[in-house]
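Apart from one protein chain that is not included, each protein chain of the complex appears where it belongs.
In order of appearance the chains are A and B, and numbering begins at 1 in each one.
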Amino acid sequence: MKMAKAKKNFWQGSGLTYGMVILAYILVEIALKTDHMSSLMEGLLVPLCTYSILAVSLNLVVGISGELSLGHAGFMCVGAFSGALFSKIMKGSIDPTVSLVIAILIGAAVAAVFGILIGIPVLRLRGDYLAIVTLAFGEIIKNIINAIYLGRDVNGFHFSMKSEIELGLGEGGETLIKGAQGITGTPQASTFTIGVILLLITLFIVMNLVNSRTGRAIMAIRDNRIAAESIGLNVTKYKLLAFSVSAALAGVAGVLYAHNLTTLAALPKNFGYNQSIMILVFVVLGGIGNIRGSVIAAVVLTLLPELLRGLNNYRMLIYAIVLIALMLFNSSPKAIEMRERAAEWFKKKRQAKEA
Amino acid sequence: MAAMLEVKNLSISFGGLKAVDGFDVTIEKGQLYGLIGPNGAGKTTVFNLLTGVYKPDTGSIVLDGKNITGKKTIEINQSGIARTFQNIRLFKELTVLDNVKAGLHNHYKYSTLAGILRLPNYYKAEKAMDEKAMELLKVFDLEQESHYKASNLPYGKQRKLEIARALATEPKLLLLDEPAAGMNPNETAELMETIRFVRKEFNMTILLIEHDMKLVSGICEKLTVLNFGQVLASGDTSDVLNDPQVITAYLGE
Partner (left out) sequence: MSFMSYLISGISLGSVYAIIALGYTMVYGIAKMLNFAHGDIIMVGGYVVFIVTSTMGMSPVVGILAAVVVCTILGVTVERVAYRPLRDASPLAVLITAIGVSYLLQNLALLLFGADTKSFTSVITMEPLKLAGGQLLISGETIVTILSGIIVMIGLTLFINKTKTGQAMLAVSEDRGAATLMGINVNKTISVTFAIGSALAAVAAVLYCSAYPALTSQTGAMPGIKAFVAAVFGGIGSIPGAMIGGILLGVIENLSKAYISSQLSDAIVFSVLIIVLLVRPTGIMGRKISEKV
């Protein structure tokens, strides 16, 4: 009896989410094999995985830990650059898939370190202050990466924050990171299959974390910090844990993103606060704390503007209006009351029928 | 009998106002002790000092022979003090069961990694936690509601759940801040019965704040009366309640 219940919970919970992703993967693969997919859609497959991973990982901070972070793109940026740098250095010397796996681990680790370094000071702040400081950190990361020059020659690595010439590379030297122009020539090793595997791993980590002793502590702290302390939960430890796991997963998404491009540059468009906000929108529209919702929202909201390409000029406008309307419908006390009244009415009607 | 809690000369001021001034109390093991006083007398501030929410300006707090003065809230909980709150503080979005399991957090351990990878000790610990939590819920007649969201419980049951959660941390001393606030006489009577039961069943030492003297007189053996942050009287319940000073403080001049 108890076993049956646990199984049912699995299929209603995480099992459904994995199933959804795997089914989508199979359908896409069939469409690819039978040539039923436009090149535009094909180009979107890896980004869809990237955004889904970003949304799921941000949900861990915003939904599960209850802290508003506006700097998620910063962690993605750190992961993207550290992973791409590794691949660029190793290009040609090891198998590309092995190289990508190592790059992913490096991206995750570097982003996690940044998550901890930023989290320690930031998590002392509350609410809006935390939001603005995470936003600031995201911008700082992007800004600094834009000023980094790194090269290598026979004498080893050279580093500068000023210009390529300052590197003073010897003969046969190669510039690895070229300031605002970023990294060029990253091997394009990301594939849809790798993206889906990474998404499944992300889901596995986040959903299992949430449904464990650690996740319970994180959510207890979110719901009531003072009560959580009173029962002996270490607030800083668990907030930091959620923050750094989330950062590490954003780093993974960054590596995936970087290996889908030939040129990686830290532009406001891909790593600025606007990107962070876009990810936050996925999380909020998918339902704060709802992991499956994050994936669905990321996919739908990434596809929607592309499907609206015919309405090119209007698509972002429609997007904005949909966003506002959804928020008003979902969150305004009046709308909630109206929905509840409607539900009540249906319930009464059904009861009347039964009677 | 040995003292469970010994508090001496506890004081704290907020911006020149002495909220608690030279507070002393000694609670014996297994005692049910009441802390009463008019609104704003500093009762909850005493709780906040005992649980490390505020750091005292002066004074010492010794729990079961261990000095816990100036310790952090979580350390104090791990040393053995658990509490409830005047304005209920449940983990609203968690289930009733998970609220209690959160209380068991420091007694049933497995690593975060074991949780993510679902290693065998995850299942073992979770199962043990489920059983223990259900046992506690049964005491408070909450087992039927174990899968409700905590915020969906009726008010009286929310108060009970808060006590269950506090007990889950296996405290030596339980602090209850106005446990009967907002309850009707029937609910109150039932709650007092539960408190008595908890004391007997868990051999618990309890310090409770109540506003209403009548309620306190029914279950507390000893009382301390606070007024304007100072101890006005303390001793056996009946003596204290007949103290003319206490009567004046409550009824006014």
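Some notes on this structure:
Operating definition for what follows: contacts are C-beta pairs under 8 Å (C-beta built on N, C-alpha and C of every residue); 3 or more make two chains touch, one makes a residue touch a chain.
The model shown is predicted, which means the values in this text are computed figures rather than measured ones.
Of the options A:Ile26, A:Leu40, A:Ile94 or A:Ile144, the residue whose C-beta touches the omitted chain is A:Ile144. Annotation: of A:Leu203, A:Leu280 or A:Ile296, A:Leu280 touches the absent chain (contact as defined above). By the touch definition given at the top, chain A reaches the unshown chain through residues 62, 68, 121-122, 124-129, 131-133, 135-137, 139-140, 143-144, 146-147, 161-162, 179-180, 226, 273-274, 277, 280-281, 284, 288, 313-314, 316-317, 319-321, 323-324, 327-328, 330-335.
Heads up, the rule we're going with is that only the chains that are shown with their structure count from here on.
Annotation: 42 Å between the Cα-based centres of chain A and chain B. Residues 204-205, 208-209, 212-217, 219-220, 222-224, 226-235, 241, 289 of chain A are the ones that touch chain B when the two sit in their complex. Interface residues of chain B facing chain A in the complex, by the touch rule stated above, are 51, 53, 72-74, 77-78, 82-83, 85, 89-94, 98-99, 101-103, 105-106, 108-110, 112, 115-118, 122, 125-126, 129, 165-166, 168-169.
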